[in-house]
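All protein chains but one are shown at their positions in the complex.
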Amino acid sequence: MTTALFSIAGAVALLAAVMVVTSRRIVHAALWLVVALGAVAGCFGALHAEFVALVQILVYVGAIVVLVLFALMLTKAPTNPLPALTTRRSPFAAVVALVLALVLGSGVVLAFGNEKLKPVPDGSAEAVGTAVFRTWVLPFEVLSVLLLAALIGAIVLSQRSGKKGDD
Amino acid sequence: MIATAWRVVGVGFSLLVVLAAALLYGVDPQQTTSAGSMIGQDFWFSYEFRTDDLTVLMLAVVGVVSACVQVYSIGYVRERVASYTAIVTLFTAAMIAVVIADNLFLLLIGWEVMGACSYLLIGHYWERSDARAGAVKAFLMTRLGDVGFLFGIFVLGVGYHTFRISELGDGPIEPHLLTAGTLLLLVGVIGKSAQVPLQTWLPDAMPGPSPVSALIHAATMVAAGVFLIARLYDVFVAAETTLTVLAVVACVTMLVAAFCAMAAVEVKRVLAWSTVSQLAIMFAGLSLGTDDGRHAALFHLLTHAAFKGLLFLCAGVLLHQVGSAAFVVLRRYTRRGALRKRLPVTFVTMTIGLAALAGVPGFAGFFSKDSVIEAAWHHARDGSAIGWVVLVSVCLTAALTAFYCVRLWLWVFFRTPALAGALGAFEDDDPMADLEEPDSSKLREGSWLMLAPLILLAIGAIGLGYADGVHLNWVVALGTTVLAVFGALPAYSLWQRGADPRPVFLEREFGFDSAYGRAFVVPVQWLARLAVGGDRDVIGGYVRATGRAGVLASAGFRKLQTGNVQTYLTAAVVGAVALAILAGVIGS
Partner (left out) sequence: MPIVVPLLLAVALFCIGVYGVLARRNAITLLMSFELMLNAVNINLVAFDAWHVDGLATGQTLAVFVITIAAAEIGLGLAIVLLLFRGHGHVDADAARDLLEQDPVEKGVEQ
């Protein structure tokens, strides 16, 4: 059961990912990204990690993709299909990705062989929240500082006065 | 101040030499012995000196001429006086070393130092390119001869088993070693005394100061060759082949040089060729192999030193006062006899010198030349072919000598009676040259410092003829006088017509220089260009190539900097994948 659900979600994710990297219309690529991210959330759900799945949808689909769409709008992304959306080195990149896949895949298979896993025993918000605020509270606080830094950085970067990327 | 000090040293040294000659006169021949060292297993090398008649004669010649030249130079030389005087003094000392040496190596040392001083002195006016070229040419050609000289010393020394001159000729020696050794010495003599085929350096040494020409290239250095053969006469007499070779060389040289003198258009060049010719007469006398011949040659050396030294010093006065010794220039002063009237002492002494050279009866040259002819005649009468060859050559040369002496005298001092000047008699000559006249009001006689030696040498040019005691063979005397007249008449008639025909092969001096240039200079220059090209293009190419390779390599590496982020990322990923594979391969 878990396997079937996971496989379906995974297939959808893969397909959508391929469409993201090969689509000729930029906005379509962004929308395919939504599908991919949602499918990944589905994968999480299949593994009974509901909290992570929900956070994925909230943050990724809800915020990040929206941000991407806003950026596309601000950079006047064309809506017509662009043939030159992929660079000349795409065959080489494909080869590189393939080799990487082979290396990693064979490594994984050789390492884990026939190990089995069961779905996560406790993936509820209560369980994860308890873990975060007990064991992982320090990284949590650091993360909030990190977010603050990112916020300030983004504001500084987008200031207009003479900061046209002179770095 | 240093110049004055050197002048004092120079004159004093020359006078010391004269004093030494006077003191040694009549003393029995002696040799000194001194400490030495062994060379190898067999040979003893030491500094030994000797004295005999020949030494006294040479000391006297060197001393007197050197003293005259030093005094004359005080008035003549104006720039770099100290170095000039010092080198002339060094030269005199070297000649003394040659003259009093009893060891062949000591003689060689003096010989080489003389060559070096000659080079330095010819190049005294080193601002002039012809002086620099002449100095190098003189040095190289005499050096070429000196190589033969050195090996001749080796061969003779090994053959006689001693290097001591007084012992050479006493012991036995294998004939071919003797011939080889003497022939090699002859090569050195030919180089030093400017005989064919190494004669071309002497006329080109004339850009040197005139007193230098008088001392080195007339009286002493070039006469060192004659001295050497006279000193080693026993050895040379035993080697008949060498004497024959010497005779041939001498006869060819005397005629070649006399012909070249007939076509020279500058006073010093005429005198230079004349020197070569007269030296050849001395060598011809030596080549007869008899005591008469040696005596005659040395007598001619003595008188030649006097009158040729005198002539060069007179040419120096002309050069100093007028500014040039070329016929083309000097004949412009002949319209009102400016040179004769304004330089009277020079005119008279030069006349005396030319008369002595030409063999006018009563002057020194007449007596010494006659003694050579007499010695040749005696030898020829004894049935020797060499004697006949020498006799004929010397007689012919006497006629030619008279020709060029009269030619020189007339063109320089007297205006040709031909109408409208001599059209084109000399190069760059203007047909109307005879009619215009340069400003000769500033023309003055030289200072007494320059005139006193002239007068002294002029007295010698007359008086030395009688130094040997007068024993004339009247037939010979009459014969040479007739020959001199035969030589002088064509010169007079040409001058009278205002013509100076100079055949091309004489103007080119038989093409020796151009042949040597093609045979030696051109290949050496080609080799030099090859070496420079090799250094610049081959070796330099490698050097530049290393720099270029570095630049190219860096340019290649710079291509990695595309500025494209994705390229960098691709490279990073590829690298990481490669490392992972490598780690996996190594790990398994």
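Per-chain residue numbering starts at 1, and chain names A and B are given in the order in which the chains are listed.
Convention: a contact is a pair of C-beta atoms (placed from the backbone, for glycine too) under 8 Å apart; a residue touches a chain by one contact, two chains touch by 3 or more.
Not measured: the values here are computed from a predicted model.
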| said: Going by the stated contact criterion, tell me the shown chains that border the hidden chain. | reply: A, B
| query | Given the contact definition stated above, which residue among B:L19, B:A385, B:L489 or B:V551 touches the chain not shown here? | reply | B:V551
| Which positions on chain B touch the chain that was left off? | 544, 547-548, 551, 558, 561-566, 568-570, 573
| Touching the missing chain, which residues of chain A? | 2-3, 6-7, 10, 13-14, 17-18, 20-21, 26, 29-30, 33, 36-37, 40, 43-44, 47-49, 51-52, 55-56, 59-60, 63-64, 67-68, 70-72, 74-77, 84-87, 89-90, 92-94, 96-98, 100-101, 104-105, 108-109, 112-123, 127-128, 131-132, 135-136, 139-140, 143, 146-147, 149-151, 153-154, 157-158, 163-165
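Following the convention adopted for this analysis, only the chains that are shown with their structure count from here on.
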| Hey, which residues of chain A end up touching chain B in the complex? | 87, 89, 92-93, 96, 99-100, 103, 107
| query | Where on chain B is chain A touching in the complex? | reply | 566-567, 570, 573-574, 577, 580-581, 584
